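Attaching a single structure in structure tokens format; questions to follow.
A single protein chain has been removed from this complex, and every other one stays in its place.
And now, chain A:
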Amino acid sequence: MSHFSPTAAVNYFFNYFLMKGVLVTIGLTVAAVIGGLILGMGIALMRMSSNPVLSGFSRFYIWFFRGTPLLIQLVVIYSGLPQLGIKFSVITCALVGLILNEAAYLAEIVRSGFMAVSAGQREAAWALSLSPWVTFRRVTLPQAFRLMIPPLGNSINSLLKATSLASVISVEELMRRSDMLMQEHFQILEVYAAATAYYLILTSVWDAVQRRLEKHFGRSNAAKTRRVAASAPVAQAGVGARA
């Protein structure tokens, strides 16, 4: 006998218990993005530093966290660290794991963004005697940020879905609460249909936000495409011109 009850699926979608799980998923994602960006920015700065200890540490960090599964990282933080006497609450464990992991990816995105800003921009800032802070804040960061948005968007999309791994260490986010409902009612397809719908909604909302961001930060660039011929040498000339 095969059956699928759309009504049940809709009911699960409006299930208060599941909705609270959605809020936890959103909270985990937002906190991990913010924490990951701050830490990732620091890791990226270290990676670009001329100090071999700093850049070496940063290289190791990125290699380690990008080279191991998030699932293992979460389990080690949750179940492994207590063996060494280090204990966090469940939600803290999930956040620490997600932030540490996300920072490794974001660091590379931040670094590539800054490296793509031409040396000529920094030279122009020096020539105008702008302070290092103004140069960073007003000249390099906005240009680097515009280049970072597309890969940043991808990374955040992945992160949103990766929060489901926190279910394994018993964080009651969307995935975990779906499991709980499923085990209670055995309506497997109906429950996961509701969960899937929520994930799709969340990723779609994020897509829309990302498009807005790209449009906002790309407005000078949109202007540029109208005059490709005039701006082509600007984009590429960079440092190459030395007599």
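Definition applied: a contact is a pair of C-beta atoms (placed from the backbone, for glycine too) under 8 Å apart; a residue touches a chain by one contact, two chains touch by 3 or more; residues count from 1.
Methods note: contacts and distances are computed from a predicted model.
Q: Quick one: find the hidden chain's UniProt protein name among "Sodium:proton antiporter", "Amino acid ABC transporter ATP-binding protein", "FAD-dependent oxidoreductase" or "Membrane protein".
A: The record names the chain that does not appear here as "Amino acid ABC transporter ATP-binding protein".
Q: Among A:115, A:134 or A:188, exactly one should touch the missing chain; which is it?
A: Of these options, the touching residue for the absent chain is A:134.
Q: Could you tell which one of A:17, A:60 or A:126 touches the chain left off the display?
A: Checking the options A:17, A:60 or A:126, the one contacting the hidden chain is A:126.
Q: Touch as defined at the start, partner being the missing chain; which of A:143, A:164 or A:187 qualifies?
A: Looking across A:143, A:164 or A:187, the contact with the absent chain belongs to A:143.
Q: List the residues of chain A that touch the chain left out of this view.
A: 118, 120-121, 123-124, 126-131, 134, 138-139, 142-143, 146, 217, 219-221, 223-227, 230-231, 233-234, 237-238, 241-243
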